[in-house]
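Shown here: the complex without one of its protein chains, the others still in place.
So, subunit A:
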Amino acid sequence: MLAKRIIPCLDVKDGRTVKGVNFVDLRDAGDPVELAWEYSQQGADELVFLDITATHEKRKTTIELVKSVARQVNIPFTIGGGINELRDAEILLNAGADKISINSAAVRRPELINELANAFGRQFVVIAVDTRYVEGGNFVHLRGGRDKTDIDTSEWIVEAQDRGAGEILLTSMDHDGTKNGFDNGFLKAINERIHIPLIASGGAGNVQHFIDTFKQANVDAALAASVFHYGEILIPDLKEALHNEGIVVR
């Protein structure tokens, strides 16, 4: 049976991990490649790198990072951040990225999703959506949740799917950072509307939160950052707990 996926997310800037990491003795906790390798050894199913490099000049370090990860890590990975056009995506594909994740660039110009899917196949295109609950509805937010749009989140996700998204990475900005659990009600509602994989993000604080999101929302994957980086949850322990609850994991 297809296994539910556990995905650590790493923020990188200028080729280095941004947030501190202390889940294991690393020679260099700021080296995303070493960290990625360690996660792959622990049983992570996939990795997401979110590139927050601000300047265009520094993008070269990101390309080198992608190549290093592809060389050394034997599980799939996604890279997001700074991808605005077909050419950006093609460079990452040729550097060995398995998937790219697009957020605001797709909101600004939805045709980009069609173009990417046609050029590289929909399996390459992850649409990341940041959502926040505002006055009776969930709306798409940009710039890490700071900027509200008037776009209804559900409608946007269905449109992204229809345009050629291969997967949706949905982050609840209301839950992100709270460690109070994923937004399972909304995730479930979205999951029932789409026919492509859904990754839950935002709110992971303990093992039970992962059990809950797989059982309640039936998402295909769950993503988290700090609980993994700070060693609050070890992936082998998480996998064992999920398995004991009857959830299929690798």
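In this text, contacts are C-beta pairs under 8 Å (C-beta built on N, C-alpha and C of every residue); 3 or more make two chains touch, one makes a residue touch a chain; residues count from 1.
By definition in this document, contacts and distances are computed from a predicted model.
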- Quick one: the chain not pictured, UniProt calls it what, "NADH ubiquinone oxidoreductase 20 kDa subunit", "Ectoine/hydroxyectoine ABC transporter permease subunit EhuC", "Imidazole glycerol phosphate synthase subunit HisH" or "Putative ABC transport system ATP-binding protein"? "Imidazole glycerol phosphate synthase subunit HisH"
- The one of A:S40, A:N184 or A:T213 in touch with the missing chain is A:S40
- Query: For the full complex, which residue in A:H56, A:R71, A:R87 or A:R143 touches the chain that was left out?
  - Reply: A:R71
- Option touching the unshown chain, where A:V12, A:L50, A:I79 or A:L93 are the choices: A:L93
- Task: Write the list of subunit A residues that the hidden chain touches.
- Result: 1-3, 5, 40, 45-46, 67, 70-72, 74-76, 93-96, 98, 120-124, 166-167, 194-197, 220-221, 250
